[in-house]
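Take a look at the structure set out below.
With one protein chain withheld, the remaining protein chains of the complex are depicted in position.
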Amino acid sequence: MEVKSGVAYTGVVGVLRGGRPGKVIALRADMDALPVTEQLNLPFASKVRTSYNGQEVGVMHACGHDNHVAILMGVAEILAGMKEQLPGTVKFIFQPAEEGPPSGEEGGAELMIKQGAFENPKPDAVFGLHVMGIAGNVGQLTYRSGGTMASADLLRITIKGKQTHGAIPWGGVDPIVVASQIVLGLQTIASRQLDITRAPSVITIGSIHGGVRNNIIPDEVQMEGTVRTFSPEVQDEMHRRIRLTAESIAQSAGATATVQITRQLPITFNNPTLTEQMLPTLQRVAGAANVSVQPPVTGAEDFSFFAQKAPGLFIFLGSNKTGVDATTAPVNHSPLYEVDEGVLPLGVRALANLALDYLSQK
Amino acid sequence: MEVKSGVAYTGVVGVLRGGRPGKVIALRADMDALPVTEQLNLPFASKVRTSYNGQEVGVMHACGHDNHVAILMGVAEILAGMKEQLPGTVKFIFQPAEEGPPSGEEGGAELMIKQGAFENPKPDAVFGLHVMGIAGNVGQLTYRSGGTMASADLLRITIKGKQTHGAIPWGGVDPIVVASQIVLGLQTIASRQLDITRAPSVITIGSIHGGVRNNIIPDEVQMEGTVRTFSPEVQDEMHRRIRLTAESIAQSAGATATVQITRQLPITFNNPTLTEQMLPTLQRVAGAANVSVQPPVTGAEDFSFFAQKAPGLFIFLGSNKTGVDATTAPVNHSPLYEVDEGVLPLGVRALANLALDYLSQK
Amino acid sequence: MEVKSGVAYTGVVGVLRGGRPGKVIALRADMDALPVTEQLNLPFASKVRTSYNGQEVGVMHACGHDNHVAILMGVAEILAGMKEQLPGTVKFIFQPAEEGPPSGEEGGAELMIKQGAFENPKPDAVFGLHVMGIAGNVGQLTYRSGGTMASADLLRITIKGKQTHGAIPWGGVDPIVVASQIVLGLQTIASRQLDITRAPSVITIGSIHGGVRNNIIPDEVQMEGTVRTFSPEVQDEMHRRIRLTAESIAQSAGATATVQITRQLPITFNNPTLTEQMLPTLQRVAGAANVSVQPPVTGAEDFSFFAQKAPGLFIFLGSNKTGVDATTAPVNHSPLYEVDEGVLPLGVRALANLALDYLSQK
Partner (left out) sequence: MEVKSGVAYTGVVGVLRGGRPGKVIALRADMDALPVTEQLNLPFASKVRTSYNGQEVGVMHACGHDNHVAILMGVAEILAGMKEQLPGTVKFIFQPAEEGPPSGEEGGAELMIKQGAFENPKPDAVFGLHVMGIAGNVGQLTYRSGGTMASADLLRITIKGKQTHGAIPWGGVDPIVVASQIVLGLQTIASRQLDITRAPSVITIGSIHGGVRNNIIPDEVQMEGTVRTFSPEVQDEMHRRIRLTAESIAQSAGATATVQITRQLPITFNNPTLTEQMLPTLQRVAGAANVSVQPPVTGAEDFSFFAQKAPGLFIFLGSNKTGVDATTAPVNHSPLYEVDEGVLPLGVRALANLALDYLSQK
């Protein structure tokens, strides 16, 4: 296998050229951990610590990416062992920074693509998987055709009023009241203006900050939020409506709203033809009764960048221990998130068979 | 006395020309009753009934205008008896329709002026009084310099959305949600945007109507309201801000708002010089301890039209029985509103002496 | 065929007992029209007129139920012609009042069940279909497993404030402002509180009424709305949250809210096993390329009552003419809604084959 490391800082790309001619399939595993202090009492619990936002915190594989690495290593070992019979090429992509590069920097899937990870050879299709508590228990696979994980856009709204004494509101323009009207106005986009049967959509304001003292009405309020949906048309419509809502409501009170929307992660779109084509593989490796349709996941994934370059399929592995209630088990990113290691064999079988079946089909 | 009746339908104007030369003073009493079914058990309780908004209701002097008529008749009798010594002219104005003419018709003070009640001779000043429960008990007078009773403007807002099935809000534009945002937006004008130390201001939406069925989002919502304040500058500013608020908020959701504001009654403005000049008269007739400053009254009065034509002074007579708690007694327009007849002598003395003192002063 | 008419007023039930033993399958067609004045220039356009809400309006098959009747009559003719070979029984249900009986009366599917339409013999499964503009063009079928059409609950909220003069809001409790806060509060249930990936949910206030005059703050505001979702658990949660939202917000201003929620139509739930079992039939009669998954429909159907009594499958027939853009064509309930008659043969084949295949399968 040809291996290239140092792609997008710590990423690794391996290319396994089979003994027979064929297509190129890419398999991707993300590798990064999170600034979460592990609370699990496991022999291999993380002891690594780092500084995050000025505070010392632990570093934990709280999203289970270590399982993805282990699975893809297993797949690599299996497929490498049958290299001669392989009708085509398998590209192994070990990707860092799926959880997002440090603010203002490039990283993850987007940077790997920029640095050539998806060229020479160029994949005809790409597969990925994710362990997920809420998807069910060990042994279960879920999948979805079309929009599967949401787009994630960063929303910044600055409301500019006019500072005045808290006792004399009429001497200025109160941006806190205007911000409140805008926050409620944004709710009506989701509740009234978007076709929710076409694509679930979320507009969240995650932070709001304005003012320094009880008795000064400040000049401005800053808000940050996230915008999520599953259809590019709805995404564009959401942007347009968010701007109109914020700007017009600000205007109603003599304030101004500046709206900045940055597209961060595209929709993770499972190619319907590819999904339909590979479904029998999933049903074979897990048993048909253990494969089900995944509802849309409003979380986002930078696998989406790879799936923009070639038809993609991203599936989920149930990671809760058998017998655990999937609806109450600690979910991804929790300091108590625990992946049953029993998930690994099915993950390996799923990815390896997806690759083999894909290369073997016309 | 020269008497002319039939002014503004049922109004009466009497002119008493004194034996000595002097100025012209007008005294005004309003005469009309209200479509309120009297609930008082009095020998002279009203038995008259009428049809109002398609329903049969009683007709009651629920605002106490019958007292005003009685008082002004008493004043006329007294002043007529001293006609020869009178240094000037007294004009007695008995006015109908103070509570407002039938919708779409002219009437009241404005029509009397139009029909010449304030000409030949033209008054140099005008006095009026009103019995008022909340002003205190019998024997007490209140007055205010400057803006005393509020302007009353009729506000109509039509919000035009786009009809759709109640199950498919995204197929249209929901005017009920937009109306709700506008109603809350209007609150911020009073709470944030107006100098409340300069003039108390009220914006009320008194009626809201839209939709015929639970599962149809209607095309439009109609709202009516009243706008009240005590300063012409604030009044103009309120109109501007109401329009901006309604129109911009409607625009934020893809709807439109049509705002129509009709000036109905001007501010009842007591001329400060006249007020200061006549205060000793009030203190003399009621006793200084029984005369106090009246807080601004957000109700409106069409006496304001007369006070636009000549310096005016409009005072209040406490009308609750001695011993009754003025803060809990039934107020004007209540079917239980009761005026202690003991109010009449002070009312007569007040108006008669105001007229005499005014004419006697330089 | 045994035919019983007069079920639920004008409903008809036909029972066709096949020559061979087997299960019982029910096929249902709804028959009723709507108070919509037809604007189509067709030779068979409706000329019938009726009185509705005090106004004379036309009566039109604006939801296309006439096609359902024609299709089911066609199916009956075909299956009756092969009665001897039929391995089981087919029950034909022609149902009135799907659009809802007159206010306060019983009718439709619920009343037919009450009057025994689903007994003697009791169906083992039930099929239905609906022509639908937005589902696509003639020749296309759509289906959905699980929650397919929404539950519809009637929501009534009465907000009780305290009447006062429009100029003196502090003398009472303003129910119009409270209603506005509640309307905006209800938006946050859909936008924040419900898992939109599990079930799209709609809360609509379709009518709001309060107040008679611009200058009287009324005692109360009445609102009516509709509550829609696709999961019984979400439905219960919505009811709980609507009550909490309305009651607590009213309390915040010293008002009270009385919330009344009436379950009108259950979720139209397509039995997943039955759906999977019959999908090959649909693909055979329409061609696999013409069968697609239907997104959830927030409209409601009283077929849901039948599907509560036996496993059900309710499918949609594209009814727009080939070449017409399904996204802009007039939709069901429009006075311009037009069904291409070319839809009839596929509808007949679909229902007839569903029945035959169902009875033929184990």
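By written order: A, B and C. Residues from 1 in each chain.
Here is the rule we use: contacts are C-beta pairs under 8 Å (C-beta built on N, C-alpha and C of every residue); 3 or more make two chains touch, one makes a residue touch a chain.
Because the structure is predicted, anything quoted here is derived from the model rather than measured.
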Of the residues A:155, A:346 or A:359, I need the one that contacts the missing chain. A:155
Among B:76, B:159, B:202 or B:238, single out the residue that touches the unshown chain. B:202
Filtering A:10, A:39, A:115 or A:204 for touch with the omitted chain leaves A:204
Interface with the undisplayed chain - residues on chain B: 184, 186-192, 196-198, 200-203, 295-298
Note that chain C touches the chain not displayed via residues 169-170, 174, 177, 181, 184-185, 188, 191-196, 244-249, 251-254
In the full complex, which residues of chain A touch the absent chain? 53, 150, 152, 154-156, 165-169, 174, 176-177, 179-181, 183-184, 187, 202, 204-218, 221, 224-226, 228, 298-300, 333
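What we mean here is this: only the chains that are shown with their structure count from here on.
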By Cα centroid distance, the chain farthest from chain B is A
With chain centres defined as C-alpha means, what is the inter-centre distance between chain A and chain C in Å? 37
Euclidean distance of C-alpha centroids - chain B vs chain C, Å: 54
Whole-Å gap separating chain A and chain B, where each centre is the average of the chain's CA atoms: 65
On chain C, where are the residues touching two or more other chains? 184, 187, 202, 298
